[in-house]
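To start, the structure under review is shown below, and the notes come after it.
In this view, the complex is presented without one of its protein chains, the others remaining in place.
Take a look at chain A:
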Amino acid sequence: MTDESARTGRFAPGAHVRTYLHDPPHHTRLPRYARGKRGVVVEPEGPAPLADVRAQGRDDAPVEMIYAVRFTARDLWGEGDHHVVLDLSESYLKEAE
């Protein structure tokens, strides 16, 4: 990722996204309950070093845009009428199919 794309971000508010389903062997800020789920971008929150890399004690963490992403309870749990908003780094997200 270039510095420029970290500043502006790849996803706009309202973008439909899906989180990756990976299960990394290191720290990540993508909670297990929100893996492989579809959501909608609320807003970009600003760039930050990727916690997954920083937590390994490395100083080469890429700077990525973090997004507030809104999920329906039905998509997360298969039931419920509430919403959950998570703050997720850009590399946790792909465009929803």
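The rule is simple: contacts are C-beta pairs under 8 Å (C-beta built on N, C-alpha and C of every residue); 3 or more make two chains touch, one makes a residue touch a chain; residues count from 1.
Criterion: contacts and distances are computed from a predicted model.
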> When you check the chain that is not on display against UniProt, which of "Transport permease protein", "nitrile hydratase", "Alkylhydroperoxidase" or "Tripartite tricarboxylate transporter TctB family protein" does it turn out to be?
Replying inline: "nitrile hydratase"
>> In the whole complex, not just what's shown, which of A:Ala15, A:Val53 or A:Ala68 touches the removed chain?
In response: A:Ala68
>> Going by the contact rule already stated, which one of A:Val17, A:Val41 or A:Leu88 would touch the omitted chain in the full complex?
In response: A:Leu88
>> By the contact criterion defined above, which parts of chain A meet the unshown chain? Give residue numbers in ascending order.
In response: 29-31, 33, 45-46, 48, 51, 66, 68, 70, 73, 76-77, 80-89
